[in-house]
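Quick one: the structure is below, and I'll ask about it shortly.
The excerpt is restricted to a subset of chains, each kept in its original location.
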């Protein structure tokens, strides 16, 4: 298994960062197998969505509605409402698997691999790419 | 890695299509390993739920509540409310992994692999099955 950790700047606002080009460059010299994308943080997740046509912002707005930044959360560290960031990975998993064929991701035309980070206190995140192949 | 794409008719209404028999026939001649199911579309996802006892319709109704077909979405292409279809994969992932032992899926008695497609504009969808095994 090949594996690599990359650092992703996410800034201080809830954000959706397109990881597709990093994923592509990781698998481009490889053959057939499974790409695992894994975020080793408790307040971020991964989504496979279209980017650049509004849906990334729609998802962030939807998550803001689902996980309001108020005092309902028993987890009380960090910025106001940060407890909701800790619930997010329960619905937006930090683990994702994408098949790879001949060094190409099998994503559809409109799909991108996106890091979802609503945590405003950590401006840099790690993402692990791993490849397990049959050759 | 063995991999295969199948076409699944999903019609013009939000729908949950049971893929279990397609998955079973894909792995039936194989040994031990991991089955990856992946939907290469930006407006569909995969769920492992019971079918035939109301839960597939319950899930579709719940998603209709979560992603209302109104004008809240900044993504504005397609049918009314279609922007919500593009947020769905953020919560209902298009990627799923199921262990396979001796050519059998390790699903529980009441579990089925289900394609969730709320997009009413695309009546046929692709699903990719991939198998990575140890023999």
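Which chain is which? They are A and B, in the order written, and residues in each are numbered from 1.
Criterion: contacts are C-beta pairs under 8 Å (C-beta built on N, C-alpha and C of every residue); 3 or more make two chains touch, one makes a residue touch a chain.
Here the structure is a predicted model, which means the values were calculated and not measured.
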### Query
Wait, 2 copies are placed, so what's the full copy count for the complex?
3
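In the analysis below, only the chains that are shown with their structure count from here on.
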### Message
Taking the mean of the CA coordinates per chain, how far is chain A from chain B in Å?
### Response
20
### Task
Report the residues of chain B in contact with chain A in the complex, numbered from low to high.
1, 3, 34, 36, 38-42, 67, 72-77, 83-84, 86-87, 89-91, 93-95, 97, 126, 128, 130, 132
## Note on the structure
Listed in rising order, the residues of chain A that touch chain B in the complex are 32-34, 47-50, 53-55, 57-59, 61-63, 91-93, 96-99, 101, 106-111, 116, 132-134
